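Excluded from the complex is one protein chain; the other protein chains are retained at their positions.
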Amino acid sequence: MGIDGEDPDSGMQRIETFSDGVFAIAITLLIIEIGVPHLGGSESLASALWDLWPSYGAYALSFVMIGIYWANHHSIFKLIVRTDHVFLMLNVFFLMCIAFLPFPTAVLGEYLHDSGERETAVTLYALGLLLPAFGWLCANFRGLTDTRLAPDYIRFLTTQYLLSNAIYVMALAISLISAVAALVICVGLTLLYLLPPRSPRYLN
Amino acid sequence: MGIDGEDPDSGMQRIETFSDGVFAIAITLLIIEIGVPHLGGSESLASALWDLWPSYGAYALSFVMIGIYWANHHSIFKLIVRTDHVFLMLNVFFLMCIAFLPFPTAVLGEYLHDSGERETAVTLYALGLLLPAFGWLCANFRGLTDTRLAPDYIRFLTTQYLLSNAIYVMALAISLISAVAALVICVGLTLLYLLPPRSPRYLN
Amino acid sequence: MGIDGEDPDSGMQRIETFSDGVFAIAITLLIIEIGVPHLGGSESLASALWDLWPSYGAYALSFVMIGIYWANHHSIFKLIVRTDHVFLMLNVFFLMCIAFLPFPTAVLGEYLHDSGERETAVTLYALGLLLPAFGWLCANFRGLTDTRLAPDYIRFLTTQYLLSNAIYVMALAISLISAVAALVICVGLTLLYLLPPRSPRYLN
Partner (left out) sequence: MGIDGEDPDSGMQRIETFSDGVFAIAITLLIIEIGVPHLGGSESLASALWDLWPSYGAYALSFVMIGIYWANHHSIFKLIVRTDHVFLMLNVFFLMCIAFLPFPTAVLGEYLHDSGERETAVTLYALGLLLPAFGWLCANFRGLTDTRLAPDYIRFLTTQYLLSNAIYVMALAISLISAVAALVICVGLTLLYLLPPRSPRYLN
């Protein structure tokens, strides 16, 4: 199955299966954080459900983010032919950042309404998006070095990852001043990633 | 393994494995939404457990719904031979709708007892069933176009999907007037889907 | 890969993968139902953690039960060579019963202390064990009919399944009188299933 025999390939497949499991669970756990509303006083269920719109929005945004990381994880892992213990541990660190996302998502959903705490909630969320982007950068830096990819394609990927990290750091800084502006940047970058990725180019 | 080489097939397999993970987790998370009853006053545990029947019913209905979507997802994915980024993202959107189901299920289980809020809970639930049906329609519309299926089979599938969507929209509208009638439609359509699906027909 | 071509085997593999997912999630969700104790008054954390022993016991018992069903599911599925829509739906029904187990487990963990409600909690738990045993009986009854197994092995399996169901019904009845006696039966039957299963015998 593998290029250099059975071992390296089955090694990659193991990591892929485990990573896919974590992606699938993290993405599906997002809904658990939206609690059934308990009505107080004269509030109707309809208005209580309506008031949860920040939670629905945060759910959709995080779901798409994790979905994009999953798609990226696969297209990049197809380019990696060797694996070692350090790469394995970097991948665990990356998954730790992905699996953390349901928490900032829940905080964002609950405090976006609260005009006094909105900025803090968005700061945590931007941090929650920065962390996997940073982990992803680390994991790829290690894993990509030994492939037969064209140098300009590797340079393109590196630039893209560095840029994403820079934009999330920017969103983090801006969130201290304006929650709305920071959220617009986060949503915008997500929409950009919905576009088809560039195909890998190989040395010939 | 694949028809046109290794890549397209392994691409489909990746999506299937990830989708299966989301299906399996969403279906199993349903039970988490049924909380252990805490007895107040002179209530007995037996009567408290009995009073949870709308939760058990909502659990069973949503479980069967997700189970049917899982079975459908597989039988349709066997018919798809190509995959691209747009199809991938439509599949993520479809899974987002499936993974959302535990929330309306929990709301239905908690508010079916409440005569004043019953209609709202059923409206949300009908919306929760409509969303994956709609996402399913979108994903298939994109994916099915490039197969060697007989045109009349494709027409049959399209009609079936459009009809399901129309019926869920109808249930949604009816739920504003009568919660019971809307629920009967939802349960009825689910039972219909329990029947064996028509086998695919190919061009010869 | 399959005996009669690719389709039936990949069909079985799909069901196995999905079922394994549900087993793995249901078994891991059990721990979620044990909440972190919140200390009231002069209670110490140590004594609060100690008081959770019925929850630990219920966790261990249900974990082993689901683990045994998972092992059984696999050894039986190796004997099944055909699959159809009815068998698929019976398997979904069986998984619905398995995925339900975390709820009675949580109720048992919380109310085993309560001398007034102990019987009710054990009744629900015995019902929670009976349901998958019954679903398992249904699924196998359908699936096993078309194999090349020796008739006396099929008869042995059928007797074993019918007997398990009868014992759980008995435990259910006894739980109305004595919670302890019913629990002893449930634990005893589980320990019995820990023994190695009889190997399948084929027609020669």
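Annotations for the structure displayed:
Read from first to last, the chains carry the letters A, B and C; within each, the first residue is number 1.
Rule of thumb we're sticking to: contacts are C-beta pairs under 8 Å (C-beta built on N, C-alpha and C of every residue); 3 or more make two chains touch, one makes a residue touch a chain.
These numbers were taken from a predicted model, which means no experiment stands behind them.
Shown chains touched by the missing chain in the whole complex: A, C. Residue in contact with the omitted chain (choice from A:W50, A:F103 or A:Y202): A:F103. Touch with the chain omitted from the figure is made, among C:I27, C:I80 or C:I98, by C:I27. Where chain C meets the missing chain, the touching residues are 17, 20-21, 23-25, 27-32, 34, 36-37, 39, 44-46, 49, 59-60, 63-64, 67-68, 70-71, 74, 194-197. What chain A contributes to its contact with the hidden chain is residues 14, 17-18, 21-22, 24-26, 29, 32-33, 84-86, 88-89, 92, 95-96, 99-100, 102-103, 106-107, 110-111, 114, 116-117, 120-121, 124.
Simple rule for what comes next: only the chains that are shown with their structure count from here on.
Interchain contacts link the chains end to end along an open line, per the touch definition above. For the pair chain A and chain B, the fraction of shared interface numbers is less than half, so the two copies use mostly different residues to meet.
If each chain is reduced to the centroid of its CA atoms, chain A and chain C end up 36 Å from each other. Distance between chain centres (mean CA atoms), chain A to chain B: 25 Å. Residue positions 25 of chain A each touch two or more of the other chains.
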